[in-house]
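Here the complex is missing one protein chain, while the rest keep their positions.
Going in written order, the chains are labelled A and B, and every chain counts its residues from 1.
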Amino acid sequence: MNKILKYVILDIIRNKIVLTYIFFLFLITLGVFNLEDNSSKGLLSTLNLVLFIVPLVSVIFSTIYIYNSSEFIELLLSQPLKRKSIWLSLFNGLSLSLVFAFIAGTGIPILIYHADITGLLLILSGAILSVIFVSISMLATVYTRDKAKGIGISILLWLYFALVFDGLVLFVTFQFADYPIEKLVLIVSSFNPVDLSRIIILLRLDDSALMGYTGAVFREYLGTGIGITVSFTVLIMWFIVPLYFSLKRFKKMDL
Amino acid sequence: MKLIKFSLILICFLIIYSCTVKPEPIKYGKDNCAYCKMTISDNHFGTELITKKGKIYKFDEIGCMLAYAYEQEIDTTKIKTMYISDYCGQNILHDKNSMFFLMSDSLKSPMGGNIASFSNIDSLKNYSTKISGKIVNWNEVVKISIEE
Partner (left out) sequence: MKSSTLKFFNLFLFLISFSILQAKTIYAGKNQKIKSLTKAIEYAVAGDSIILYSGKYFEKNIVINKALTIIGKNFPVIDGEKKYEIISIKSDNVVFSGFKIKRSGYATLTDPAAIKVYNTKNITISNNIIDDSFFGIYIQYGTNCKILNNKIYAYGIEEQQIGNGIHCWKSDSLIISGNYISGHRDGIYFEFVTNSVIWRNISKKNIRYGLHFMFSHNDSYIANVFENNGAGVAVMFTNKVKMYNNYFLNNWGDAAYGLLLKEISDSYIEANYFSSNTIGIYMEGVSRTFIRKNTLDKNGWAIKIQASCIDVSMNNNNFTGNSFDVGTNGSLVLNNFNSNYWDKYEGYDLNHDKIGDVPYHPISLFSMIIEKNPPAMILFRSIMVSLLDKTERLIPSITPENLKDNTPHTRKINL
């Protein structure tokens, strides 16, 4: 298993895309912190970057990578190896390298400019988001063997989490405006890892005061140590569950 | 299809939720009055209005609650209950129907409505001798508050 993992990581690093990704993240994060007049605002802009770019890159890169290594996977399958260990090594390799890329690119500038709990939480949620979207892309790839279709599904999923879901939430809040939906909306938002990590971080920033009474309700539930623990557990579930289903299907797949 | 299912679950959840709704304790010094927007700070006077759909509005005194309910903001038929703090009990809310009311200028309530409510008729009488107030019933309270 370790051997496959090592091979996957080496292969990804040799592929220049990850290095470009690190460089790009590093440049943007550094730029953002230098442009804003205080580091708290910088963190806010970095948050947008983390929520938008990181999932997109993670999901597309891993989808393409898995399709491109289909021959390699077939080769491995001809060896006396468990399908589970092949699939998990692939997942581990992708996640490790993308998490590493994120921490190198965004984590280091954050630690330089805003090294506190909030900064660390942002790094942590960015890292988890990378892993979640690797796992989601793996789920997408097992459902179709057509590369174009697979990439399409991945992008659609990303679009759903980044945009469409929020639209639905907005729709729901308007439909049920007469009801006390603050808590409900909070529960609904945990159905989207992107939203959940955005709220966790926002509640810790000065800007959360703009959320007024609604923000106060959110903070009551998410601002505490227990709230953060629960929400990070939910985030972890978000990569375990898709991974589990993809693994289940991969095991039965006729390759 | 999924969306319909989802909204059905949501509706069920909301119906269950709104049926079991209870008064929420007022966080003095943190919550804002829905009508006058001031921070609710005097725990002798805080009130709460709950709609049939379970939405809770908090106010710093009876006057604000009635002004909010009867002026324009919400349809009065949608109100489920009104809860009012006991003047002598620390931050305990009671249904308005079980309360007795005392009016006196020396009460100095946050917005000058100057109506205190008591869940216990004896403590009301006790206070009314102390501060020379007028004992009124709910209908009079409504009339006075809306006229202002």
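One rule holds in what follows: a contact is a pair of C-beta atoms (placed from the backbone, for glycine too) under 8 Å apart; a residue touches a chain by one contact, two chains touch by 3 or more.
Owing to the predicted nature of the structure, the values given are computational and were not obtained by experimental measurement.
> Touch partners of the unshown chain, restricted to the chains that are shown, please.
Looking at the complete complex, the unshown chain comes into contact with A, B.
> Hey, which of A:77, A:156 or A:177 is the one touching the hidden chain?
The missing chain is touched by A:177.
> If I consider the whole complex, including the chain that's not displayed, which of A:100, A:133 or A:218 touches that chain?
In the full complex, the listed residue that touches the missing chain is A:218.
> List every residue of subunit B that touches the chain not included in the displayed model.
Residues in contact with the chain left out: 28-32, 36-39, 41-44, 106-108, 111-112, 130-131.
> For subunit A, which residues reach the chain that was dropped from this view?
Interface residues of subunit A facing the absent chain: 44, 47-48, 51-52, 162-163, 166-167, 169-170, 173-174, 177, 181-182, 185-186, 189, 195, 198-199, 202, 206-207, 209-216, 218.
Methods note: only the chains that are shown with their structure count from here on.
> Please report how many Å separate the Cα centroid of subunit A from that of subunit B, as a whole number.
A distance of 45 Å separates the two centres.
> Help me check something: in the complex, which residues belonging to subunit B touch subunit A?
3, 7, 10, 13-14, 17-18, 21, 30-32, 51, 53-56, 78
> In the complex of these two chains, what residues of subunit A are touching subunit B?
By the definition above, subunit A touches subunit B via 168, 172, 175-176, 178-181, 184, 213, 216.
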